[in-house]
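What follows is one structure encoded as structure tokens, with my remarks underneath.
Presenting chain A:
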Amino acid sequence: MTAASAMPAVSAHDLSVHGLSYAVRGKMLVDDVSFDVPAGTLTALIGPNGAGKSTLLRLMNGALASNGEGAAVMLGGRDLLRLSRRERAKTVALVEQQSTIEFAVTVREAVALGRIPFRRWWAGAGDDRVIDDALRLAGAGAWADRQVATLSGGERQRVTLARALAQQPRLLLLDEPTNHLDIAAQLDLFALLRDLIDRTHLTVVVALHDLSAALNDSDYVVVLSGGRVVASGVTPDAVDADLIRRVYGVEAAFVADPGSGRPVVIFRRLGDVGD
Partner candidate 1 sequence: MAVIAVALSGCNAVNPPGTAGSARATASPTSGVVSQVFDSTSADSAATSDAAATGYPITVQNCGFAVTVDHRPDRILAIKSTSLELLLALGLADRVVGAAFLDGPVPAQWRDAASSIPVISTGAPSNEPVLGLDPDLIIAGWESNLAPDTAGDRGRLAAAGIASYVSPAACRGASQPKKLTFPMLFSEFEEVGRLLGVREAATALVAQQQEELAAVPKLDRRVTALWWSSGSDTPYVGGGIGAPEMVMNAVGLENIAAGVDQTWTSLGWESIIEDDPDVIILVDASWSSASKKMRLLEQNPATARLTAVREHRFVTIPFPASEAGVRSVDAARDIARQLAALGFGSR
Partner candidate 2 sequence: MTSTRIRLPVPSAPSVAEGAGENPMPATPRASRRSSRLRGGPRAAVYVAAATTLPASVLLAVGIGSAGIGIIDVWQTVVAHLAGMPSPLSPLRDGIVWDIRLTRVLTAAAVGAALAVSGAVMQALTRNVLADPYLLGLSSGASVGAVAALMLGVAIMPTVAAFLGALAALTLTLLLARSLGPISPSRTILAGITVSAFGVAVTSFLIFWNVQGDSYREVLNWLMGSLAGSGWATVAVSWAVTAVIGIPLVLGARVLDAFAFGDTAAASLGIHVTRARWIFLAVVALLTGMAVAVSGAIGFIGLVLPNAARLLVGFRHRLILPLCALAGATFMIWVDTGARTLFAPRELPVGIMTALVGAPIFALVLWRHRSRS
């Protein structure tokens, strides 16, 4: 399977990532990554640990500067990397993996941080409604006055998501959002993302290492290995057993979900092949 071969044609309103690279001490963590997906879709970014998923997300929102020549993250006809930091923060939001906090911060205060790019030093009022909406959309409204430190992992994930939503982004990036979630919370999260996409035409890119979740819940999939895109395309067609063996080093078998008919992957160690 060749990269991007199965990708749909993109319009100026779609997400087009081009030539992102990042090296630390000569080691390429992300190596000339490019892919295109339509706006208003959910793309799963998959690959084994160390494949460069988190770094790629940070490059996409400008938290890290790409080393690559001609790097671009086009969305809605604009190159996000050419925007001012503030403008970029109004367009793209990143939900990081579990971040710790030392301070006694309430949920509302944490979510209000998402309004920082919209504020000027002389004024800051008028954000309450956006913050309320973000809390509600992320399902965190019930704990607005609680301390972030007293929340469970899943609850904190929602707070971080609410903070990202308060940025009113067009592009939402999530880094391993299911890591600390139980099964029900994982399903909730994807339902929530799907709902946001439906209602706001948001473009979502989620880094995952849970292949089943990726195949079950995404529209497109981009497979990273060693910092490079090794496959991409429509879910689930872009992924097959051969690719999984090459990228993850395991045998995979696909069976159909009796309810939805979508494929479910069953893994075996190499050499333990049963069928």
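Basis for inclusion: all candidates are chains of the complex that A comes from, given by their letters.
As a convention for this text, a residue touches a chain if its C-beta (ideal position, glycine included) is under 8 Å from a C-beta of that chain, and two chains touch if they have at least 3 such contacts; residues count from 1.
Being a predicted model, the structure only gives us computed values, none of them experimental.
Q: Touching chain A in this complex is which of 1 or 2?
A: 2
Q: Taking the complex as given, what residues does chain A use to touch candidate 2?
A: So the residues of chain A in touch with candidate 2 come to 58, 61-64, 84-90, 92-94, 96, 99, 101-106, 109-110, 112-114, 116-117, 119, 121-122, 124, 135-139, 141-143, 145-147, 149-155, 160, 163, 167, 181-182, 184-185, 187-188, 191-192, 194-196, 199, 216, 259-260, 262.
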